[in-house]
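Take a look at the structure below.
Shown here: the complex without one of its protein chains, the others still in place.
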Amino acid sequence: MQSSDSVTSQTRLACLREVVIGRVLLSDSFVLFLSVAYFLVLWIFLPRLGSARNLSNLSSNIWPLLVLVIGQMFVLIVGGIDLSQTSVMAITSVCGALMMTSGLDPELFARNPLWGVLIGEQGGPAGGSAAAAPVGIAFMLAIGMLIGSANGLAVARLKMPPFMVTLVSMFFFSGLAIFITRSENVRNLPDAFLAIGQSYLGRVPTGRGSVGLVPYSFFAALALAVAAWFVLARTILGRWLYAVGMNRRAATVSGVPTDRVIVWAYAVSGFCAALGSVLYSSRLGAGRPTLGENVLLDVIGAAVIGGISLFGGKGKVRWAFYGVLFFVLLDSSLYMLNLKFYTVNIVKGVVILVAALLDVLRNRIRLGRAPTGRAVAA
Amino acid sequence: MNMKTLLLTVALLGALDVVVGGLSCSRRVPIEDQLTICFGFQDLETEFWVAGHKAITETLRAKGIRVLERNANQDANRQLEQIRDAIAQEVNGIIIIPQDGESAVTIVGEANRAGIPIAVFNRPPSDRSNPALVIVADNEKIADEAVAYMAKVAREKGEGRKWKPLIVVGDLGDRNAVARRKGFFNVMERNPDLFETPIEVPSKWDPATTLANLEAALQANPDVDFLFTSSDFLYPQIKAVLEPLGKWKKIDEPGHVILGGLDGDSTAYKLMKEGYVDATGVQDLFFEANTIMEALLAAIEAGEKMPEKWMDDPGFALTQENMAERADEMWGYRVLHDE
Amino acid sequence: MGSLRQGTLTAVLRNVPIVMFMGTFVVFGLLAPRFLEYQSLENIAKQASYIGIIAVGETVVLLTAGIDLSVGSNMYVSAVAAGLLMERFAISPLLALLVCLTVGLLFGLLNAFAVTRLHILPFVVTLATQFAGRGLGWMLSKSRAVTFPQSVTGLGAAELLGIPVPVVIFAIVVLVAWVVLTRTTLGRQIYAVGHGLEAARKAGIDTRRVQATAYVICGVLASLGGFVSVAQLGNVNSGFGQMVEFQAIAAAVLGGASLFGGIGNVFPGTVLGALLIQMVWAGLVATRTDLYLQPLIAAAIIFLAVLLDSIRNTVLARLGRHNIRVEE
Partner (left out) sequence: MSEPILQFEHVSKNFFGAMALHDITLTVRPGTVLGLVGENGAGKSTLMNILGGVIAADEGQIRLKGKLYSAGSPADATRADIAFIHQELNLFSHLSILDNLFIDRFPRIGRTPLIHRREAVRRAKEALAAVNLSISPRTQVDRLTPGQKQLVEIAKALHGGAQIIILDEPTTSLTSRETERLFALIERLRREGRTILYISHVLADVLRLADEIAVLRDGKVVRTGARDEFDIDTMIAAMVGRQIDQLHPIRRGKPGDKVLMSVAGVTEPGIVKDISFDLHEGEILGLFGLMGSGRTELGRILFGLDPFRSGTIDVCGQPRRRRTARRSIAGGMAFVTEDRREEGLLMEASVAENMALVALTNYRRNRVLGTVDQLALRRALDEMTASLKIKCVNPRTNAVKSLSGGNQQKTVIGKWLLRRPTVCILDEPTRGIDVGAKCEVYSIINDLADRGNGLLCISSELDELIGICDFLLVMSKGQICGRFRRDEFDEERILAAAFEGHVERGPRDSSGASN
C-alpha cells in the first residue's frame, strides 16, 4: 500500500518534472519565460517597474529595436551579418529629414553641398507640403533598401566577406551622413512625422500628467513583424532564405536563385534599418547624422540571445522579439535600480552571461533527449 | 541529469535575482520626502565633464539630495530613454548634459509633459520651444578670444612673416567641437595676411586618433608653428608628438610653437604656468554648475513645473598676460588646488 | 599549356595585399611627396603597432572559429589598473606592465572558461565581458583620465637601434606569433580546431585546451597592446579602446583571415591589414583631405582592398579547379 503510494507520488513528481522541462526549458519561448520571470521577481523589489509610465517606456523602447533586429535576422539567416545598419539609420535619417524639413538655418547649412540645389531656407523639396511626411518616409525606406541591396550585391556577386562589406559601408555612410549635413542635425520636421515616434494611442493618467499606452511605433513594428513572419513561414522566398543559410551549394544545385535571395536578405535589413531610423528620428524630433551609432551590439546581441544563429539557417520573428524584450527589460530594470552608471555595465554583462548559460543548459537537456546525428547515423 | 540541470537553472535564476534585488534594496531610500534629482550626462570622456559631474553630484549629495546618475555613452536615444525612466520614478528635478541641442529639445519636452523642472547644462537646446533652465558657454566666442590672443602674440613675434597654423578638430558629430572650429576659423579669416591656410587634424575626441593624425600632419608639414586644440584634454598627445620633433619649447625659447586650447582644465593650467601654452579658452565650469543647481533647486522650492531661464557663462580666454589675476577663475586651477 | 603565364598570374594574385599596400603608399606619395620619406613609414608603423598587436591576438582567436569582442574593454581595464597603481604607489614601469598583462591574462582566462567549459557562444561571452569590463574600468578610475608618468611615456617615444620601441614590440609579437602558429604543435592544432571542432576531437586533439589558449593569448596581447598605446598617449580616458575590437577584426580579415576559422595568417596577412588601415588615415591627413571627405575615401580604399582580395580568391579557386584535372 505505502509503497504504491510512494510510487504514485514519485510518478506524479516525474510528471511535474516532465511538464516543467518540456513546457518551459525546451520550448523555444524559453527566453520569453526567462524575461518574464526576471521581471516578476524584480517587481517585488521594485514596484515602480510595473508602473504605467515605465511600461509605456518599455514599449516605446522595444519597438524600434525590434524593427532593427528583425532586419538583422534576415541577414543572419542567410549566414551573413549586417554591421551597416547603424550607418543606414544615420544616412536615411538625414536624407529623409532634409527631404521633408520645412526650414533650414542658412547659418548652419549654407556650406552644405546641396544648398540652393535641392534644399534652401524654405527647407527640402517636400518641405511644407502636406505630403511631406509620407514622401520623406518613402524616400528613407527607398534609400535603406538601396544601400542594403548594394551590400547584398557585394556579398553575393562579388563574393566579398559580409563582415568587411558591411563594416566598410558602416564607415562610408556614417561619414556621408556627417558630410552632407556638415554634422548639423536637421530640424523643423512635419508634425505628422514627429507623431510616429512621440504620440500614443490612448493615455492613462498618472501622478504627474498622463502617459501614453500604445506608441504608434508599435503598429509599425507589428506590421513589419507580421510581414516578416509571413515571408519566412509562408512564402517560397522564406524557404529559400533558410536553404541558402543552411547550405549554399546545395541550394544552388536545387535551383534556388542564391544570389538574388542574399541580395533580398540585405535589402530587407536595409529597409528595416531605415524604418528603425524613422521611429528613432521622429522620437528625437530631428534628422541626426550620428543616429544609432551605439546600437549595433544591442541589435546583434538581442538577436543572438533570442536564439538566432550567427552561422545561418536559424531564426524566427518570435525569437527576435524575445531577444529584444530581454535586452530592453534588462536595460530599464538596471536604470530603475539606480545603480552607479558603471555598475550598470557590470551587471548587464553578468546577466547576459547567465542568460546565455541557462540557454546552454537547456540545449544540453534537449540533446540529452533527442537522438543526435552521429548516434542514429550508426 | 535532467533534474540536476533543472535545479541548477532555477538556482542560477534565483541567485541572479537575489543579487540584483539586493543591489536594489541597498539603494532604497528610507525617507520618502527626500528630494530626488536625476543627473543625466552624455559621457565623461574629458576632464571637463568629469569635474562637472563631480561638482554637481557632490554638491547635491552634500545638500542631502538623492542623485540618480545616468550615463548615456554619447547616445541621444539612450539618454532619452534614461530620462524617461527617471521620470517614471517621479524624480523632483532633472539636470542633463545633452548629447546635442536637438535631443535636448525633445528631452526637455518629455520633462515638461511630466511637469518636472529640468535644467540643461552646457549644451543649449537648439530652440526655445520647450521651457527649461539653461546655462551655456558660447564655445565659438571663447575659442575666438583664445585664438585671437594667440594671433596677437604671433603678430608681435613674427616680423611680418606668415604663420603655419594647425587646428586639432573635435568629433564632427559634436556641436561644441564644430563651434570651436568655427571660432578658430573666424580669427583666421580676420587675419589673412598673418596665416597660411590652416591644417586640420581630426581627433574624433579620441587621443589615439589624435596622436596618429597629428604625427602624420606634422610629418607632412614640419614647419607648423601655431597650434590650437579644440580641447585641453589632448595636450598629453600633442606633447608626445611635438617633443621628439624638438617643437615642445617654452614661450621664450626659440622654436616655440604658439599653443592654445579650450576648456581650461588642470593640465592646461600647469602647462601655462610652466610657460608652454600661450592661451586657453575657459568655460567657467563651477559657475555654470552652481548657477544651474541653484536655479533648479529654487524652481523646485517654488513648485514651478516648467521654469524657463537662459543663463550665460561668459567664459574668457586665460592668457599669459592676464594669468596672474584671473588664474583662480579657471576651474582647472581650482581642481588642482582642491587635490 | 600556358602554365608559365598562369604561374605569373597566380604569383601576382597571391600578393594582392602587398601590391595594394604599395599602391596606396605610392599614390599618397605622389599627392604629398613628404609621405614617401622613411619617417612617415616609421610613424605609420608606430601608430599601427598597438592595433597590430591586438589584431594578432584577434587573429589567433578567429583561427579557432571564435571571436573576441572584449579586447577594447580588456585594454582599458588593464591600463587603468596599471595606471592607478602607478599613481598611488608609484610602482616601477616594469611592475606596472606585469600588472597590466596579468589583468589581460585574467580577462582571457575568463573568456576561455566561459567558452570552453560553459560552452557559451564566443560572441555572447565576449560581448558580455565587453560590457562588464568597461564598467569595471569606470568603477576603478571613477571614469577620470588616468595619467602615466614620464617613465612609461618615455618608452613610447624611446628608440631601440633607431627603431621606435612600440614597433620593436610589435615586431617581436608578430615574430613569436608566427613561430607559434607555423612551427609549434599548438599552432597547427589551432588551425585544425578552427577547421572543424569534431574532426579535431576525433584526431585526438584536446580541443578545449587549444581554444582556451587562443583566448588567453588574445587577452594578454590585448593588454599588451593597451600598454603600448598608453606609452604613446600618456594617459587613459574613459573612452580608451572603444571600437578597437572592430579595428582589430578588420585588420585580421583584411589580412585574409576568415571569420569561420581555419584560414588566415599573422604574417604578412594581419600585419599588412593593420598597416594598410593606418596608412590610409595617415595619407589622408598628409594630403590634407577635407575632414568631411576623409572617412568616405578611407572606406572606398578599404573596400577596394577587400574587393581585390575576394577576386583573387575566386580566380585562384578556378585555376585550382583546372589543376585537379592536370594532376590526374
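Here the chain labels run A, B and C in written order, and each chain numbers its own residues starting at 1.
As a convention for this text, contacts are C-beta pairs under 8 Å (C-beta built on N, C-alpha and C of every residue); 3 or more make two chains touch, one makes a residue touch a chain.
Since the structure is predicted, the reported quantities are computational estimates derived from the model, not experimental observations.
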item	value
Chains shown that the absent chain touches, full complex	A, C
Hidden-chain contact residue, picked from the options A:M170, A:V256, A:L329 or A:I346	A:V256
Contact residue for the chain not shown (choose from C:A145, C:I205 or C:L233)	C:I205
Interface residues of chain A (partner: the chain not displayed)	230, 234-237, 239-240, 242-243, 246-247, 249-257, 313-314, 369-378
Contact set of chain C toward the excluded chain (per top definition)	1, 179, 183-186, 188-189, 191-192, 195-196, 199-206, 262-263, 320, 322-328
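Please note the rule applied: only the chains that are shown with their structure count from here on.
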item	value
Graph class of chain-chain contacts, one of line, ring, star, complete, other	complete
Pair sharing more residue contacts (C-beta pairs) when A-C is set against A-B	A-B
Length of the line joining the C-alpha centres of chain A and chain B, rounded to whole Å	32
Separation of mean Cα positions, chain C and chain A [Å, integer]	30
Residues within chain A bordering two or more other chains	178, 182-183, 340-344, 347, 350, 357
Sites on chain B at which at least two other chains make contact	172
Chain C-touching residues of chain B, taken from the complex the two chains share	43-47, 50, 169, 172, 199-202, 205-209, 211-213, 215-217, 219-222, 233, 236-237, 239-240, 243-244
Residue ranges of chain C touching chain B (in the complex, touch as defined)	32, 34-35, 37, 39-40, 43-44, 46-47, 50, 138, 142-145, 147, 153, 156-157, 229, 232-235, 237-240, 242, 278, 281-283, 285-288, 291-292, 294
Touching residues on chain C, where the partner in the complex is chain A	69, 114, 118-121, 123-125, 127-139, 143, 246, 249-250, 253-254, 258-260, 292-296, 298-300, 302-303, 306-307, 310-311, 313-314
